[in-house]
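Mind having a look at this structure? Questions to follow.
In this view, the complex is presented without one of its protein chains, the others remaining in place.
Let's look at subunit A:
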Amino acid sequence: MKWRFDPRTILYLLIISQLVLFLDGSILMEIITVIILIIPFFLTRQLYWGIGISMIYILQLLATFFLLPKITSPILLYPLSMVSNGFRELIPGMIVGIYAIKFTSLGEWISLFKKWHFPKFFTITFAVFFRFFPTIQQDYQQIRNAMAFRGIERGVLSFIKQPRQTFEFILIPLLMNASQVAQDLTIAALTKGLSMPGKQTSLIQLQMTKFDYIYLTASTLPLIFTLGGFL
């Protein structure tokens, strides 16, 4: 099933998730919201996320309600309470964050920024920032290979034993390459009219689908019921 969310829906869900956190209402409201938010992962067969988040959330719930009341030692209580209670409340927000990557594309976000007349410097910076992620990932792999040939330590241990040197060995080639890429990209972008004045249009035309409307409604219901005093 091809399921996409409109970026506007995701922004709305982000607000909802923050309201749920902020209102700190009944636990039922939170659980229902989380269930509603997890469903798309299962429907789109992204079981890794669906099951993963469900497991973490269930463990946090169990810990909050069955483990925490029995603990008396403050040394254990505070960290456990932070993980099971504090982090648990952040789960709705995190899910929406994952949505932003899994259910929308970079192009859709940029299209939205253009539609809402965000300043050009913001839109371009945003695009370049995400353009660089895969580049850095590939570069990092190459650098690690190069380190292996030079007999330079590159494991997790080396970051602890000689953090300064290890970072330097990775960062210098990474930055040198990134600056080269940035220069080439600028040149290519200039010839493609990125600096043209006037309004830029967009290939991607954002359109809300029934999924968007279903989710805009569904995610609002628990909140309404809470405010109305039903939950």
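Keep in mind that, in the parts below, contacts are C-beta pairs under 8 Å (C-beta built on N, C-alpha and C of every residue); 3 or more make two chains touch, one makes a residue touch a chain; residues count from 1.
Everything below uses one rule, namely that contacts and distances are computed from a predicted model.
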Protein name as given in UniProt for the chain not displayed, "NADH-quinone oxidoreductase subunit L", "Electron transfer flavoprotein subunit alpha/FixB family protein", "ABC transporter, ATP-binding protein" or "Phenylacetate-CoA oxygenase subunit PaaI": "ABC transporter, ATP-binding protein"
Listed residues A:Leu43, A:Ile58 or A:Ala146, member touching the removed chain: A:Ala146
Identified contact with the non-displayed chain, of A:Ser81, A:Gln162 or A:Asn177: A:Asn177
Contact footprint on subunit A, counting only the chain that is left out: 105-107, 114, 127-128, 130-131, 134-135, 138-139, 142-143, 145-152, 168-169, 172-173, 176-177, 180-181, 184-205
